[in-house]
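Take a look at the structure set out below.
Omission of a single protein chain aside, the complex is shown with its protein chains in their original locations.
On to chain A.
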Amino acid sequence: MWPFSQKKQLELPDFWWEYEEHFKEKLPEGVHDNTFVVLDTETTGFSLTRDRMLCIGALKLLDNNIVVKDSFEVYIQQDHYDSESAEIHGILKKSKKESISELDALKQFLVYAKNHILVGHHVMFDINMINAALKRNGLPKLKNKTLDTESLYIRTLLISTVVQRKDRYTLDDLANKFSISRKDRHTALGDAFITAIAFLRIIEKLKPEKIKDLLR
């Protein structure tokens, strides 16, 4: 046993223990019995060490339904700021939107996400960003299972060596393919919504019976 681990764990705040508690429950087997948390983050850049999250958007998907009121959108106060990326997401440092501290945002997100499967486009980027933020605040990494819509989309395409296939598919590619309006592109919740619709359409194509078919 690592000598300090015991002590360190004791310092974790209550909301983390509550979050961990959810993982004692097993996920339902059927795809339609599972709640999926579809998320997207807006960040100041792509560096895990230097850059920070500005916004987390997420919504819940259960049995093909999205309850609009039950969606998640927080803006985060950050000192680090990069004017270049502001051109993409349009979040200015002194934005009029109400913003909260990073710790509060993480806390609210953990309460929202529980043990549900996290879905995102290039989801590992968002997960790593959140994990980096958790680490800064002295917390362990996320424990949720994840699904990436890019790799799921590639699974819907036929495998053929002769027909050229792209290696990367952006969220714009998917939105285009599935005729999803790109109006709110580059707002966290807007992107999460596009991802959610793409996810639903991919599920219809893949027709998995059990949740483990998706997670493989």
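Note that a residue touches a chain if its C-beta (ideal position, glycine included) is under 8 Å from a C-beta of that chain, and two chains touch if they have at least 3 such contacts; residues count from 1.
The rule is short, and it goes like this: contacts and distances are computed from a predicted model.
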The chain dropped from view, which UniProt name applies: "CBS domain-containing protein", "Sugar ABC transporter substrate-binding protein", "Anti-sigma K factor RskA C-terminal domain-containing protein" or "Chemotaxis protein CheA"? "CBS domain-containing protein"
One chain isn't shown here. Among A:L59, A:I76 or A:V119, which residue touches it? A:L59
For the chain left out of this view, which of A:K141, A:K183 or A:K212 touches it? A:K183
Out of A:I100, A:M124, A:L157 or A:L215, which residue would touch the omitted chain in the full complex? A:L157
Using the touch rule from the top, list residues of chain A that touch the missing partner. 57, 59, 64-69, 71, 73, 156-158, 160-165, 176-177, 179, 181, 183-184, 187-190, 193, 197, 200-201, 204, 207
